[in-house]
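Sharing a structure with you now.
The complex is shown incomplete by one protein chain, all other protein chains being positioned as in the whole.
By written order: A, B and C. Residues from 1 in each chain.
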Amino acid sequence: MKEYIIEKVKSIFIVLVGISLLSFLLGVVSPGDPAELSLSKYGYSPTPQEIEARRVEMGLDKPIHIQYINWVKNILKGDFGKSFSTKENVTDMIIRKAPVTFKLAMYSIVITSVFGISLGVIAGINKNKPIDNLIKLITNILFSLPTFWLALLFILIFSEKLGILPTSGDGGFKYMIMPAVSLSLITMSTTAMVMRSSMIQEFGKQYYTFAKAKGISKYDLYIKNVLPNAILPVLTILGNFFGSILGGSAVVETIFALSGIGSYAVESVFSKDFPYLQAYVLLTGLAFVLVTSLVDILIIIINPKIRLKGDIYE
Amino acid sequence: MNKILGKLSIIVLIIILLVSIFANIISPYDPNFQDKENRLSGFTQEHKLGTDPLGRDMLSRVIYGGRSSILIGVLATLVSMTIGSGMGIISGYFGGRLDKFITSITNIFQALPQMAFTIAIAGVLGPGIKNLILALVISSWAGFSRIVRAEVLKVKEEPYIEAMVYLGSSDLSIILFHIIPNIMPNIIILLTTRIGRSLLSIAALSFLGLGVQPPNPDWSVMINDARLYYRSYPYLIVVPGFSIFITILSINTLGDYLRDIFDIRSEEII
Amino acid sequence: MGDIIFEDFNVNFETRKQNVKSVRDMNLTIKSHKITGIVGESGCGKSVLSLSILGLLPDYAKTSGNIYYDNKDITALANRVREKYLGREFGYISQNPSESLSPIRKIRKQFYESLDLVEKNKAEIEKKSIEILKELGFEKPLEVLDKYPFQLSGGQQQRVLTGIAISSSPRWIFADEPTKGLDENIKKDSLELFKKLRSFGIDSTLVITHDIDFAKNLCDEVMVMYSGQIVEMGIDVLDNPKHPYTKGFIESMPSKGMKIMEGKTLSPTEDIRGCRFANRCGCKTKRCDLESPKLYNYENSQVRCFLYDKGE
Partner (left out) sequence: MKIKKSMKLVLLMLIMTLGLTACGTKETPKEEAVEEKQVVLAGRRHLAPGEEDAYYCSSILYVWEPLVRQGENGEPEPALAESWEMSKDGKEWTFNLRKNVKFHDGEDFNADSVIANLDRMKKEVRQSSYYPMDIDSHYPDLKAYEKIDDNTIKLVFNEAKPTQLYRMVNFGSAIYSPKNFNEEGNFNGFAIGTGPFKIKENVKDDFVVIEKNEDYWGEKAKVEEIKIKNIPDVDTRYAALKAGEIHGTLDLDSLTPALAEELKKDDKFDLATAKSTIVKFLVLNGSKAPFDDVRLKQAVSMALDRQDIVDTVYFGYAEPTTNLLNYSTPFYKEIKVNENMEEAKKLANEVLKGERVSVDYYISGADVTQKTEAEMIAPLLAEIGIDVNIKPMEVSAMREEMKAGNYGIGRERQGLSNGEPSTIFGRFMLTSGDHNQNYSLGYSNEKVNELMEKASKESDVKKLGEIYDEIQLISTETLPVIPLFNDMNIMGHTKDLKNYKAQIYGLDLPNIEWAK
């Protein structure tokens, strides 16, 4: 157990260093002189002296590895630098925008989990029966739908034609339904597929046959015996999804006018606001690592074999 | 059921491919030709799928509209596959430090949410087909590596491989003649699903303006262009959207079908 | 009443590439109020046979023919009805005790579930389970109930399985390879355990095993299965083997000198006209290749071999 934790912490550390390096490199390979970009405003071009002074101020005259170390140091202090386009602190922007994205991601992951798991369980129990085929068909269809297209169709149908859901902005539950649903369809159908095959895999195990032979009710058999076992791999995937939803919200945020971190990431691409882009990549990566690590811990808590015996690899 | 759908999807894909390849022969009009007399015509004899606000023939644009996306999707996925599988094979087969090193790198790339990372890379590199492919490859090769590595580890444990190592066969020949053929089905299925996913990513990027650039007709770009008009003329987004959807659905169905043929459990691939 | 009768029963496992015929034209009566053993090497179809009585075959298995129980063809019953037999009529002790319990649930829950079929009162359930566990040799039943399966040894796990299987007082117990993977000492315990079943009021037992000594010591009647067919059955089959396969099989046992039989078992996918053991048989005649032997009565056994065909 102890070794496992050490190993895990070590690998998380490497990943963190890695993603920080990658996000740093994004800034390095980005076109244009950061010093100049950070100074220039529309209608105003900085003088070479100003640019040179800013270069020194930003530490751009130092060797690249020193720059990286300073960059990381600043980030640890919560300083991601200033946005090239709004001249605002990137940290402030993120703090302002992140809750919207986080909320969206929460709704999406709930939809993903509730519907994904339910559909997967139903399909798994009814393997190869019509209902399974139906669910498979539905998930396959949902899995193949481009999010943005669906989002536009949603707006067309639910907001404009039927007028039952608001189209944009963030004003509470009703506002989140369409964005969250559009954002969760792919993850939901994947969850359903994984849940289904995980159930089926459990059906091949001895304990399932034995439990079934006990003559217990379907509910006891599937929900109490099989589901807790089958759900473990699904939890890992859900953890992954939460991270990828956080980082994949750009399209949906743009269409539904949610001022989250994703929609601005798209803007920042157009406006060459690289400090923001770096922070965006780094933070979504961090969130991913954090959530997946939490899920790992959750699984340890749920699985008594690991919890009590420290037996990770079975 | 699966069999029928699987075969159907192959037929559909072949049709889509042929249509895309021979677009210039098949399409009734030049996709950029503006028929000023017939703008937003709706479905007519002359324009089977109507025209767009500039009077360009929707059918022709749809016929051309898959070209760039499919080409980029297939190319990007092939390159990712080559790099990813290569890394996976090296990592899984040789093990040891090399494995640890490659696995660490894979973990790093996997930790960055793909969409966010792709947007960022596409943003830094600037729009354009070459950069789009590069962005997709950078953000998706690691997925291949991880899965291929796992498969290689499984194959490596087969007794006959162990025996070959013992008998002194060269690593290269073992990899080329035994490991790769063994994991090929997995790679093919993986390739199929990933092409589907790349297409979705490309569509999203193009929609955001980071992908295929005008005036190339492209399904996603067509949807974005139609945003001013689609309320009165829903076909403007329905037609191209449906094309993307059918293409990806067929690819995914094909993936499922292949999985059945090769008898490989799906969760290994996802 | 209570006998299990197979009539022209077949089990096929159809996959895309091949058709595995696991049980072939089974015509057989397993009598109640007895401990019956089915012995045979792995892959001969013995486990499949027991699972097909229980109706627990995987869904890609295709069956034909009938199985009668209490004069009812249970294969013709709807799944819903047939499942009612489980626990109440048929108890099952599966192989690999260590994998037969859900790894992340405590014994208590897995135990109570089963008792729940016959007893609704919670206090009664607890009392009864403690009773059973004590009877099965657990000194501290309460502690056992609060443990997870992996915290028990193999022998303990098997006793728990047995306890669960008998707790709902079925008429029959089917035990699949109860000694597989157990070491010699525990095997002895296991033998005692199964002998004890009668004291729980369960006198009809079918034991599937490849362990000849175990079967010999436990069973009232033994059936030897080979390649999907019963090749020999009777009350003293193991002491007095007649079929060439039975003889070979006994000689291959570690306790009997581990003389490995020559040749390979015919693949279950292969259909042939003659005797399915002929390719390995030392006493093979021309007839063996041309005709499939039936079960012939000989002394107090029935043997599927032309050597014992007295032309009745």
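Operating definition for what follows: a contact is a pair of C-beta atoms (placed from the backbone, for glycine too) under 8 Å apart; a residue touches a chain by one contact, two chains touch by 3 or more.
What you see is a predicted model, and the numbers here were worked out from it, not measured in a lab.
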Q. Which listed residue, A:L39, A:V90, A:L142 or A:I155, touches the chain dropped from view?
A. A:I155
Q. Which of A:Q67, A:N133 or A:S271 sits in contact with the chain that's absent?
A. A:S271
Q: May I ask which residue of A:P63, A:G172 or A:G204 touches the chain that does not appear here?
A: A:G172
Q.
I need the residue numbers on subunit A that touch the omitted chain, in ascending order.
A. 40-45, 85, 87-88, 96, 103, 106-107, 109-110, 113-114, 155, 159-160, 163, 165-173, 223-224, 227-228, 231, 254-257, 259, 267, 269-272, 298, 301-302, 304, 307
Q | Missing-chain contacts mapped onto subunit B | A | 32, 34, 36, 39, 53-54, 127, 209, 213-215, 224-225, 227-229, 231-232
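The working rule: only the chains that are shown with their structure count from here on.
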Q) So, what's the distance in Å between the C-alpha centres of subunit C and subunit B? A) 51
Q.
For subunit A versus subunit B, what separation do you get between their C-alpha means, in angstrom?
A. 21
**Q.** Contacts with two or more other chains, residues of subunit B listed in rising order
**A.** none
Q: Would you mind writing out the residues of subunit A in touch with subunit C in their complex?
A: 127-128, 203-207, 209-216, 220, 224-226, 228-229, 302-305, 308-309, 311
Q: Report the residues of subunit B in contact with subunit A in the complex, numbered from low to high.
A: 1, 104-105, 107-109, 111-117, 119-126, 196, 200, 203-204, 207-210, 220, 223, 227, 230-231, 234, 237, 241, 244-245, 248-249, 251-253, 256, 265-267, 270
Q: Give every residue of subunit C touching subunit A within the complex, in rising order.
A: 51, 54, 56, 58-59, 83-88, 90-92, 94-96, 99-105, 109-110, 113-114, 116-117, 148, 150-151, 161, 164-165, 168
